[in-house]
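See structure below.
For this view, one protein chain was removed and the others were kept in their places.
Here the chain labels run A, B and C in written order, and each chain numbers its own residues starting at 1.
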Amino acid sequence: MNVIVEREKGLLELEQRIAELKSQAAAQPVDMSAEIRALEAKYAQIQREVFGAMTPWQRVNMARHPKRPLGSDYIAALDQFDELHGDRHFRDDHAIVGGFAKLAGRRVVAIAQDKGRDTKEKVFRNFGMPGPEGYRKVIRLVKLADHLGLPVVTFVDTSGADPGIGSEERAQAEAIAQSLYELADVRVPVVATIIGEGGSGGALALALADRVLMLEHAVYSVASPEGAAAILWGDAARAEEAASRLRLTSDDLIRFGIVDDVIPEPLGGAHRDPSGIVTRVLGTVDGALDALARLPVDELRDRRYRKFRRIGAPPPR
Amino acid sequence: MNVIVEREKGLLELEQRIAELKSQAAAQPVDMSAEIRALEAKYAQIQREVFGAMTPWQRVNMARHPKRPLGSDYIAALDQFDELHGDRHFRDDHAIVGGFAKLAGRRVVAIAQDKGRDTKEKVFRNFGMPGPEGYRKVIRLVKLADHLGLPVVTFVDTSGADPGIGSEERAQAEAIAQSLYELADVRVPVVATIIGEGGSGGALALALADRVLMLEHAVYSVASPEGAAAILWGDAARAEEAASRLRLTSDDLIRFGIVDDVIPEPLGGAHRDPSGIVTRVLGTVDGALDALARLPVDELRDRRYRKFRRIGAPPPR
Amino acid sequence: MAAEEAAQWTKCPKCGTMIYRPDLAANLWVCSSCGHHFRMHAFDRIATLVDADFTEIGGDLLPGDPLGWTDKVPYPQKLQRDREKSKLTEGVVCGFASIGGYPVALGVMDFNFRGGTMGTVVGERIAQLFEAARERRLPCVVFTASGGARMEEGMLALMQMAKTTLAVRRFHDAGGYYLSVLTDPTTGGVSASFAFQADVVLAEARAAIGFAGRRVIEQTIRQKLPDNFQTAEFLLEKGAIDMVVERKELKDRLVRLLDYGVGAPLAPPAPTSAETPA
Partner (left out) sequence: MAAEEAAQWTKCPKCGTMIYRPDLAANLWVCSSCGHHFRMHAFDRIATLVDADFTEIGGDLLPGDPLGWTDKVPYPQKLQRDREKSKLTEGVVCGFASIGGYPVALGVMDFNFRGGTMGTVVGERIAQLFEAARERRLPCVVFTASGGARMEEGMLALMQMAKTTLAVRRFHDAGGYYLSVLTDPTTGGVSASFAFQADVVLAEARAAIGFAGRRVIEQTIRQKLPDNFQTAEFLLEKGAIDMVVERKELKDRLVRLLDYGVGAPLAPPAPTSAETPA
C-alpha cells in the first residue's frame, strides 16, 4: 500500500467534482462560480496539507508512486536514442537501458534504471533491480563513451541491486565495484540524476558522477528503509521509522553536499506533470553538461576526486 | 587409437628384451655382449625407421601421445608458481592454468592449457578445451602482467576451444577475439610455446606472442585434421589426408615464418625424456625472454606488429 | 517459360515463394513474403549503402597457393571458379566511401567467394583497411560473412586472425571508431577476431553467428540444437551483440551511429553536405 496513493484518493475525488461542476456550469445559465471557487480553495488547502511538508516515509512513497515518471520516460524524451544491449558475456539485463543519445542536440551516452510500469514490464525489467550483467553493461557503455569522448548521463531509480542467487553466483559485488571503478576516472563528464529511488550501492554504481542531481521528492539512501530496518532491528516492518532517521530526502542530501542540485516537482509530485518534469530534468542535465564541458579533462577528473573525497572527511587540521 | 602408441609397442618389447638380457648377462659368466649389441642395433634401426621421418599424421599422433608432457608439467617445473583463478564473472575454467611464476629466477605470469592425464583429470580439465571463461581468465592475467610489468609465458596444447552449447551462449567468439585483442598491444614481452596440439583459434588466443616456439613434434593447425576433413569433405575420417595437406608440422611452420624456433625432441618423442624436454623448453623460453627484455617497450610492440603483419602479406611493390 | 525468363525468378529458401529477381533487388534482397534476408553480393551491399562514391583499395591483392593445395581440384582452380561465379577477386571488398554524408572506411565480406573464408588476402585487405582508416582519420565499418579460416591456406589463414587484430587494435588505440555488422553467417576465425572487436556490434536479423559450426556442436553433444541457437536474436538476448537490425533499417541506423562518432579523437569533421541527417 502506497501512502501517497491513499492520500491522493480524496483529492482526486474533489478534482472530479470540480470538473463536473465546471461542465454543468457551462451547460446551464445558473451562476455556480462561487461553489466552484469554494471547492477549488478547499482542494488547494488539502493539497498543501498533504504535500506541503511530507515526512521522509511519505517521500519514500512518493518516490515509489506507481505513476511517477520512470527511467524509460526520460530516455523516450531524448531527441534521439539508439539502444545498445548486453554485457558481451552472459546476457542483456533489462533493468538497465542504455545507449547513444542526443540531448538538446548534444551527443551523449544515456543510461537509465527502469522499474517497468505494468506487471509484465516489471517482470521484464526485474523491478528495476540490475544483476551483475546490468552493471557490466554500464561499464561497457562508460568505456565506449570514454573512447568516443561523449558525456555520460544516468537516471537512477532502483530499490537496490538484485539480491538473487544468480546475481551472487555471477559476482554482483565485483560488478558494482568495477562500475564504480570505471566511473572513477573516466575522461568525460558524468551527470547523474536521482529520479525516484536511489537504493544503496545498486544506485551509486550509476551515480559516481561530476554532478549529482535529484528530484525534490526522490530519495537516496544507504539502504532501502525496509532493508535498514531489518539490519538495525531485525524487523523490516519498521521501515517508516528507519526512513525518518536515514536522512534520505533531497533537503538532507543537499545539506550534506552529496547532491549538487535539487529539481523542484509540482505540488503533488512529478506524476502530476510527467512531461513537464521530464523536460525540466533534461534541461537541468543539459545545463550541467554545459558547465562541465568547459573544464579541461584533468581538471574534470581532479574535481571529481575532490568532490567525493571530502564527503564525510574530518575538517582539515 | 594412437598410431604412435601402436608403433611403439614393438620397440617397447625390444627394450624389455634388451634389459632382460643385460640383467642375465650380469648374473652369468657367459659372454652375451654380441647378442645384446645385435639387439641394440636392431632397436636403433627400427627406432630410426619409426621416428626418423614421421608423416604429418604421425606427428599429430605424437602430439597427442598419452604420455607426452602436458601444460601442467611445464608449470610444475617452474621455480615457483602461485595459481590465480577465475574470470571474476562466471567460473574458474580448469582447461587453463595460470598465475604468477618464477622462471630461472625471473618473475613472470605463466599460462598453460592442460588436457589432463587420467580420465578424472581429463574431465576436470574439459580435455584441454577452454570455454569463454578460460580466455577471459587469460585476458585478466595478461592485464595483470601488463600492470606489474611481468613478461607472459604461455604453453599451448589444445585440440581447440570448447564447442559446447554453454560456450556459444557465453560468447566463445568474443572471448577469443578479446584475448587476441589484449595480447596485441600488451607492454610486456610474450613468449608462447606450442608443446602439443596447437588447435586453431583456441590455440592462437594464447599465442599472439613476440616469440613463438614449438616442440619438434608438436603440431599447429588452422583446424584439427578431423575438423578440417569435415569442413573440406564432410568426412572427419579423412583426418590423415587432411593432416598431410595442412602444413601443420614444425618444419612447415618455421619455413612460413609462423614459428620462430623449433625445440628438438629426443628420438621417439618428448615423452621418452619428459623432464629433459621440460627443462629444455624452459631454458629456451628463458633465452627468448632475455633477448626480448632488452627491447624498449615501443620497439617490442612495433616488432610484434610487424611480425604478424607480414605473415601471408604479398611482397611489397 | 523460356530459360532466360526462368533465370529471372528465384525461390525463397525460407517460405518457398517464387520471386522476380529485379523485385528482390529492389527490395534489398529481402523476401517480401516472409522477410527472409538473402545473402548479399558485396558490391550490391555497397551500392545499397554508399553515396555513389566507393573507391576500392587492395583489389589488386590476389591469393597465391602457399601450401600447393590439391584435393579434388587444385586450390588455384577453386579460386578461378569462384572468381567467375562471384565476379569478385577475393572474399572481401574494401575501400573508402561515404554513407549518408559520413566518410568511412568500408569492408564488406562476401559468402559467395570460398564461403567468405579468411585467407591471406582477406586478412591483408582488412589490415590495410584499418591502417588506411587510421591514417585518414575515418571510422571503420565492416560487414562480416564468413565460414571461418580458409583450410586451403592452412596456418597462413589462421594467422590472419592475429594480423587483423593487430590492425584493429592500433586503429582503436589511436581513437578510431569501429562498427561491425554481422551478416549471415559469421563464424569461426572471423567471428573470433575482428567481428567481435568493434565498438558497436550490429547483426542483421536472423543471421547465424557463432564460433563453432552448428554441425560440429551437434556432433559433439549428439543432440539437435534449438532453432534459434546461434541466431542474431539469440545473441542479443545473451548480451553478445548491441543490436539486431532489419536490413531495410540498416542504412538509417548506420548513419545515426556514425554521427555519434563525429567528436571522437580519430574522426573527420562532421559532414557539411546536404546529406547530413537532421
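What we mean here is this: a residue touches a chain if its C-beta (ideal position, glycine included) is under 8 Å from a C-beta of that chain, and two chains touch if they have at least 3 such contacts.
Source: prediction; values computed, not measured.
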Neighbouring displayed chains - absent chain, whole complex: A, B
Among B:D92, B:E121 or B:D185, the residue in touch with the chain that has been omitted: B:D92
Of A:I258, A:V278 or A:L292, the one touching the omitted chain in the full complex: A:I258
Of A:L150, A:V188 or A:L204, the one touching the omitted chain in the full complex: A:L204
Sole contact to the chain not displayed, among A:S72, A:T193, A:S221 or A:T284: A:S221
Contact set of chain B toward the excluded chain (per top definition): 80, 82-93, 100, 107, 133, 137, 144, 147-150
Residue ranges of chain A at the interface with the undisplayed chain: 161, 163-165, 167-174, 176-178, 180-181, 184-185, 200-201, 204-205, 208, 220-223, 227-228, 230-233, 242, 245-248, 252-253, 256, 258, 304-305, 308-309, 311-314
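The rule is short, and it goes like this: only the chains that are shown with their structure count from here on.
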Chain B and chain C, separation of their C-alpha mean positions in angstrom: 33
Averaged-CA centre spacing for the pair chain B and chain A, given as whole angstrom: 55
Residue list for chain C, restricted to those that touch at least two other chains: 196, 238-240
Contacts with 2+ other chains: residues of chain A: 88-90
